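What you see is part of a larger complex, with each chain still in position.
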């Protein structure tokens, strides 16, 4: 059983995913990694989130980054979003991730900052006594 | 059977919805209107979209406006998005709606411009010979 | 007779045009492609749009991207706009395309996302029973 699920919206987010994984590896934390787009794989994503035992979800996405919000709408677990930069420097993904409606929270970290998503997840697992 | 489905993400988008409805009413076009949030009602939304016979979907949403993109991922019909303005003047909703990944298109109209969503839907129905 | 007209404002938009064409080719849809600037060829553009039998217009333009709006003002057919990125990352073209006045709608897709313009056009043609 993984403590953390990392989901990226596209294979092109790989470099940001690696930054996340490196921090988790250093902390010796088990994770599961999936490439599932909120837009291209809505049903697989739904099934994955609902069947996952992970305590924290890290969602990495660019452009109209709906992934973290969609995951947050399907789980009671905390969701961390990582905006990925593109033509607009990542401001599109940042706003898409952070400006969630009341009741469906996502904790957003900095643009391309996969490492901080992992660090935040580690802090949450520590509070949960899982480290 | 309605030709057009209007979905708004929140009851607070009412004023923009009315601008859409007014244009459709003037054109004598049947529509169905639902308030369904991509984040708060994902399952109802999923069911509604998959069971709808509408030829065009108009999705009205503010903030991290995932609604149009989520609908576009669940239907083969054209989806039109209307960004609703808030603290940032609507630029957050605009980018969330328009910056979709390849393969899941949304046609975005101007901020708060519910009327133009209706006008664009009318043009599409005309091409389909449904007017 | 082509079902779709692709118009780009400048020969330098070629790369984005190709992304559009690739999707249409894969779908086996006939298109006509023209380079016509709203600013440099207003009369040819006017004549082309008014004489075209296309059911959907895809207009690709950067900077002060007036092309989609000008075409929308001259046809009853749906118009899809594709903003092309430049010094400002495409935010200039995006706002120029999407912020149309009421009554003259353009459905805007993402920056440089010629593929999604084609995908949206295909959805419209499907509704029209032309696929």
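To keep things simple, chains are lettered A, B and C as they appear, and every chain counts its residues starting from 1.
Simple rule for what comes next: a residue touches a chain if its C-beta (ideal position, glycine included) is under 8 Å from a C-beta of that chain, and two chains touch if they have at least 3 such contacts.
Keep in mind the model is a prediction, meaning the values are calculated, not measured.
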For the entire assembly in this structure file, with 3 copies shown, the number of copies is 8
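What we mean here is this: only the chains that are shown with their structure count from here on.
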Among line, ring, star, complete and other, the chain touch graph is complete
Chain centres from averaged Cα atoms put subunit A and subunit C apart, in whole Å, by 35
Per the C-alpha centroid definition, the whole-Å distance linking subunit A and subunit B comes out as 27
Per the C-alpha centroid definition, the whole-Å distance linking subunit B and subunit C comes out as 21
Subunit A residues touching 2+ other chains are 63-64, 88
Listed in rising order, the residues of subunit B that touch subunit C in the complex are 55-56, 76-78, 80, 94, 98-100, 102-111, 113, 115-117, 119-120, 123-124, 126-129
Subunit A residues touching subunit C in their complex are 63-64, 87-89
In the complex, subunit C touches subunit A at residues 85, 89-91, 110-112
